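Every protein chain but one is kept in place in this view of the complex.
Chain nomenclature is as follows: A and B, assigned in order of appearance, with residue numbering initiated at 1 for each chain independently.
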Amino acid sequence: MADLTLTVDGKKLTAPAGTLLIEACKSVGIEVPSFCYYPNLSLQGACRMCLVKIEKMPKLQTACTTVISEGMVVATDSDEVRQARKSMVELLLGNHPLDCPVCDAGGECELQDMAFSYGAAESKFMEAKNHKDEQQWSPVVYFDRPRCILCYRCVRVCGEGMDVWALGVQNRGVSSVIAPNKQDHLECEECGMCIDICPVGALTSGAYRYKTRPWEMNHIGTTCTHCADGCKTTLGVRRSDTGMEIVRGDNRDKSGINNDFLCIKGRYAFDFAHSTERLTQPLIRKDGKLSPATWEEAFALAGKNFAEIRTAHGGEAIGVVGSSRTTNEENYLLSKFARMVLGTNNVDHHRTADFPALAAALRGKSGQTASMRDVLSAPAILLIGNNPTEQHPLLAWQIRSNVRLRRAKLYVVNSQPIKLRRQAAGFAQIPAGAEAHAVAFLAGDDAALDHLVHQSATRESLLALRDKLRAETGLVVAFSSEIRGADVARLVHSKFAGAKFIALADYANSRGAADMGLYPDLLPGYEPLTTDSRFAQEWGTLPTVPGLTVPAMAAAAKAGTLKALYVVGANPVARFGLDPFAFSGSFVVVQDMFLTETALMADIVLPAANAYEKSGTFTNTCGDLQLVKKAGEVAGVKSDFEMIVRIADAMGFEVRKLVPFGGGTHADMGQSRGAQSGEADRHSVWLEAHGLEPRMSPFDPVAIFDEIQRLVPSYHVSRLDLLAGNDQHTDIGEAGPGAAHDPNLIIPANDDLFSSGTLGRYSHTLNSVMENKNAPAPSEVGAD
Amino acid sequence: MASLVSHPDEIRVVTKRFGQGATDLDRYLALDGYQAIQKALAMTPDDIITLVKNSGLRGRGGAGFNTGMKWSFVPKQSAKPKYVLCNGDESEPGTCKDRLIFEHDPHSVIEGVMIAALAVGSHTGYIYIRGEYRYLSVIMQRALKDAYARGFLGKNIFGSGYDLDIYWHGGAGAYEVGEESALMESLEGKRGIPRIRPPFPAVVGLWGGPTVINNAETLASVPPIILGGPDWYANLGTPKNGGTRMFCLSGHLNRPGVYELPMGYNLKKMIYEVGGGIPGGRALKAVVPGGSSTPILLADEIDVAMDFDSLAKAGSMLGSGGVVVLDDTTCMVKFALRTIKFYQHESCGWCIPCREGTDWLKKTLTRFHAGAGMKKDIDNIYYLAENMLGKTFCPLGDAAAMPTMAFVKKFRKEFEDHLDGKPCPFEKAAEPVMV
Partner (left out) sequence: MSVIKNIGAIAKGMSITFGEMLQPTTVENYPDGPGPLKGAQFQERFRGTHVLQRDENGLEKCVACFLCAAACPSNCIYIEAAENTAEQRISGAERYAKVYNIDYNRCIFCGYCVEACPTDAITHGHGFESATFNASALVYRKEQMLSPTPAHMGSNSVFNHADVEAGAPALPQAGS
């Protein structure tokens, strides 16, 4: 659109036609205050804070509803305007309780800021304020009516943003009140967006309530550890008697791929870290019982036994199970440790999507994978299978926002009438389990139609849907784990012009686990097990015979050929339904946060830190690489990275070969840094980004990240951008050839909005929400 | 049902069928009913609009916008259906004219809606009746049913090939819904909250379609204009203020009631001759000229012509034609309190200044009238009203602020008489009656 020129406070500025005045002002640094205006939500004009004087208009106008026009002359700071703002604050404070000292929003309250800016300190009113008692609407949502200024942000973000429509307004005039959908309580997705968006302390969170004050916390931007969407979450941490306690999760600064969106898990389910059942001491089985031991004992025993078994029976006698929730560096290190130190290809993890097949199908074709940001901007989206509202909340948010704000077209092919069909331009409900047929049909095989006709999906409607899809350009295709092996290739090769693909996995770093080669037949970057692979050149001679999958390991253990099992952050016993007694003859080491079913049968249990308590990187299901930063801290646990290195050391392995530490070019010990911490931070980011920071420690994941970037082609991304906190898309098409798999090895996690595998089991918030919903806990217990 | 009043100065255009049983369709037809629509069917839409424009008919709801002009803003072509709405949500205190039209002559409103629909090319009309006027909706339902039964409405009206449906809709009892966009929200089944403008209803209105919305009296004036011609109607009133208008006289008067008088009729004459003067020969204190939201006029300001422009010059507004007369036994603080109580109750709560402002005005005035007022309260009341004026989302805030400011400005002395714990000097006086 054409650019228009206008004058604001004597400043000339240019903005595209159709821009709202409030945004145009913001673009040149003129802040027009507002409560009800919120970018990307519908306009209200209700709070009257953004009144400005526009020349030739008799009355003051709201900047949030006025579209700029050519030659407009605006005053945002005249006496008249300031008086108008002051009187609005005065009126609001009339009924607003002055309980800032106990209000959770105190210190980050927009009304406080406005009162400071426009100085309505003196009260003109003498009568009693209107009062209403506080209400609890759900385990995580509290509502304090007197504090509410009725900006309707919560109503809109719940309705327009989340498509839940659980909040509304009751009564009128001064008795107007925000009300939940079920009279006195909420029935919703408990995402907490309403609390996050509330400019004052009217909506407060049950998880953060009265725990601390905003300025008491440090804020660390990291990546969520729950589903595979990879939301950036900013964790507020505060020192506690056992380290650093995470007290809040949000993304108010709107950085990252998710803007300010977080679901219930990202926002509240960090509390598993402080579960009373958390392991904080290594356990060694003595006389058949797991009893506390020191770290040194545990590492020495693990190292001694692994070394003996490797020497006596060879590496094939040791199995390694990795995790979908540990960092890329840890997964890579585990992969390397298994091959290099243990000498085995018996490496596996719980697979939730067929990434090797996608890598194979897209081999050599770069630019055909979509990032999470692409979902927000694509003109059309095709979703096959899955229910993103439950399983991929961010993906669902991106799709909804794209449809709402950019009029993107969504096409849904699903066996269930999933909620996203409400946004869909085309919806085909196919029979359960017919996803593969749907792919065949979309790829051009009309014979597959017979398997698809079902309920409202007729032959004609399906053909029409396919025609519409073929007419779209720039389609983003997201497909569920039911699409595996050859079906992935078929889908990728179907005739959709310029389509980009997303394989939907289930855990925070499922993609990373796949990318880092936690497969018995693939090395990092989907490299095959050849003698001349770049990893063989780097790491030395590696075993080339494909190893055992998890079920095969159990069978081998039962047969007595698998002598040892090393499990890092996984629960294969529960997830794969293994017989725990199969391993009674094997030496089992488990690294985990809790005494899971797998940990219970172990000989050594090592208490592990979770992803909020360590640093590294995660790759989300789209392939977006993001930083994981240490936020919380619990005394008595160690990161998986450190434990792997310590075990290698205890086995007598030269650790420097495993983690290339100590190699940096300059030993900058801080002497060249400025006095101000900001400068020091920038300096260290710069050094780290250019690989100049010395790797002083064998436990430094950046040393491994260097190696990943060097050896895995798809991870050749901008280091500087990554460290600056931005997401970097890794293109699986640039990776190795991948391979076909036994489809039965892909097991969906079946987590919904309120469950998250083992983490969910120990999250007080998730459990209380579940109880509140009277929903039966998922019968299937989580694995990772 | 109230008995009808009359005065020789009345010119009966809208009220000509009152008291003659015109609720009955046959009787209505006998009294020239449905003649105008048949005439209009023979005209082009543009001709109808020009005719109405030339008649000088201005909206009778309060704002006084030229009706023909309003109709001409509706685009000729529209992808979405166009609508005609009749605003019968008459709730302004002191105003009771639409009620009489619905009660005595419902078909004239229907006919007006039909002509408006023809003029803008709409095939759907709605007659929105105030929630409290439940008994009138019964009359309107019967009138609509009769009109459908004769083929005046529905498919192919009067054999012209034009399809037109008209529905009635009852409000839920909210003054705010008298605001046109709030009425549309209410009609769509939502809370009666005004919409952001632009876009204006003529472009994006009910269900997103172009919409004409007129007051019931305005629409009831249209059939006589079509039949009598624009010049005849325009000449009834003063230049730029065509025709007649129903004035609702109430308060301290000997003969209160609704009188149809030509526009520009002198207010003083209206009070002392038409309304029969003040009972007991008491002195006039003040007059609210156009419903409770218009600034009050003092006794020496009433020699003014009752039309939109003259009253604007006098610092008030013609509004909806509700003339409330107050004699010297009236406590103006109490009157201000009574007025603001209404607005506090009726504020929809959407925007801050109106929601909070009316509430604090009410609280302050209540205390003030009870004798616990302080000197600074007087300025405070003015300050509150001043800060509402022109800053609210819709005109309701202005409607509460303007009279309040006028009360403080013109009767400051009376406010001061309430200070220092003194009892209200008028406490024994009769409360003014608003019809």
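Keep this in mind: contacts are C-beta pairs under 8 Å (C-beta built on N, C-alpha and C of every residue); 3 or more make two chains touch, one makes a residue touch a chain.
Quantities reported herein were computed from a predicted structural model and do not represent experimental measurements.
Across the entire complex, contacts from the unshown chain go to A.
Across A:P101, A:G288 or A:G364, the residue that sits in touch with the chain not pictured is A:P101.
Across A:D3, A:E70 or A:E216, the residue that sits in touch with the chain not pictured is A:E216. Considering the complete assembly, subunit A touches the hidden chain via residues 99-102, 106, 134, 209-213, 215-216.
The rule is simple: only the chains that are shown with their structure count from here on.
Rounded to whole angstrom, the centroid-to-centroid distance between subunit A and subunit B, based on C-alpha atoms, equals 57 Å. Residue ranges on subunit A touching subunit B, taken from their complex, read 43-49, 51, 58-60, 65, 83-84, 87-88, 90-92, 94-95, 124-127, 130, 149-150, 169, 171-176.
Within the complex formed with subunit A, the residues of subunit B that make contact are 174, 176, 191, 196, 344-353, 355-360, 363-364, 367, 380, 383-384, 387, 390-393.
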